[in-house]
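Entry: chain A
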Amino acid sequence: MEQASLRIEDLTIRFGGHAAVNMVTCAFRAGELTVVVGPNGAGKTTCFNLISGQLRPSGGRILKNGQDITALSASARAKAGIGRAFQLTNLFPKLSVLENVRLAVQAQHGIGPVIFRRARSFTRLRDEAYAHLEATRLQEAAKLPVTALTHGDQRKLEIALLLALKPDIFMFDEPTAGMSVDEAPVILELIEEIKKDAGKTILLVEHKMDVVRSLADRIVVLHNGELVADGKPDDVIALPLVREIYLGVPAEDAA
Partner candidate 1 sequence: MIVYAIIGVIGICLLFAPMLFPDVRSQEVAARICIFIVLVASYDLLIGYTGIVSFAHTMFFGLGAYGTAIALRQMGPGWDAVLLGGALGLLASLILAALIGLLSLRVKAIFFAMVTLAAASVMAVMASQFSDFTGGEDGIIYKVPKLFSPATKLLTDDDGKVLRIFGAKANGKMAAYYFVFFGSLILYFIMLRIVASPLGTVLEAIRENEMRAEALGYRVVLYRTAIFCIAALIAACAGILRALWLKYTGPETSLSFAIMIDILLMVVIGGMGTMTGAIIGATLMSLAQFYLKDLMEIASQATAGIPLLPDLLAPDRWLLWLGILFILLVYFFPAGIVGTLSKRGGH
Partner candidate 2 sequence: ADDPVKIALVHGLSGSTFEAFSKQSHTGFRLGLEYATDGTMKINGRDIEIIEKDTQFKPDVARAVLAEAYGDDDVLIAVGGTSSGVTKGMLPIAEEYERILLVEPAVADSLTGPDSNRYVFKTSRNSSMDMQAQALALKPGPDLHVATLAEDYAFGKDGIAAFRKALEGSGATIVAEEYVPLKTTDFTAAAERMFAALRDKEGRKVILIYVAGGGDPMGKIKAMQPERYGIEISTGGHILPVLPTYKRVPGMEGAIYYYYENPSNPINDWLVEEHTKRYGSPPDFFTAGGMAAGLAVAKALQSTDDWDTENLIETMEGMSWDTPKGEMTFRPEDHQALQSMYHFKIRVDDDVDWAIPELVREIKADEMDIPVGRNNQE
């Protein structure tokens, strides 16, 4: 069996007495797109937060390519190639769209601490940032401040930032939530595009079942912080437990 690009072992976090993520063990492989599903509050976002370092686990380990990264800070993990788009739009509101992306490009190139050169003189960075904006169809909005964008465009920018980081592990948290029907395909195509690169691992939280079906190589189901199912999409969707807790169809109805 090929080595997992990302592995979590017994991952646990408690808030007060409540375990939001409880002893979750799971491995993700390069070239595979895993959809994480589960009812609201199941712990999906929390799980992402643990992997990308926004939260410190109360227990368990996280391994990337076999290396333990549990102790690394969020910034170190970002540098190590774990990229993350947030569920709640999480940008730099007063900066322009281009600045937002350029910040990510700059971080990826590791040239933050340069003081005595004007930021504008780094044309290479700007070009690269533009490329990402084009990919997400945001080029026209480049000069606008983030606050002027529609919700859907902010979601796209969120993804442009993730692309700019060039991670090898992509985590999308409900990337199409709140997008209108004609906007969502752009994002889905982008994800398809990334999927073609066999070196990339993709984690996706998504509620829309048609999206799940069209993209997923594998589905993982969380419920009350615990991993309750893991497998091929069709198999998982067919499980009675999953139908009950996630799809909301009482078991007897589903039968």
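As a convention for this text, a contact is a pair of C-beta atoms (placed from the backbone, for glycine too) under 8 Å apart; a residue touches a chain by one contact, two chains touch by 3 or more; residues count from 1.
Picked so that all candidates are chains of the complex that A comes from, given by their letters.
Quantities reported herein were computed from a predicted structural model and do not represent experimental measurements.
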item	value
Chain A in this complex - touching candidate among 1 or 2	1
Touching residues (chain side chain A, partner candidate 1) in the complex	52-54, 73-76, 78-79, 84, 86, 90-95, 99, 102-104, 106-108, 111-120, 122, 161, 165
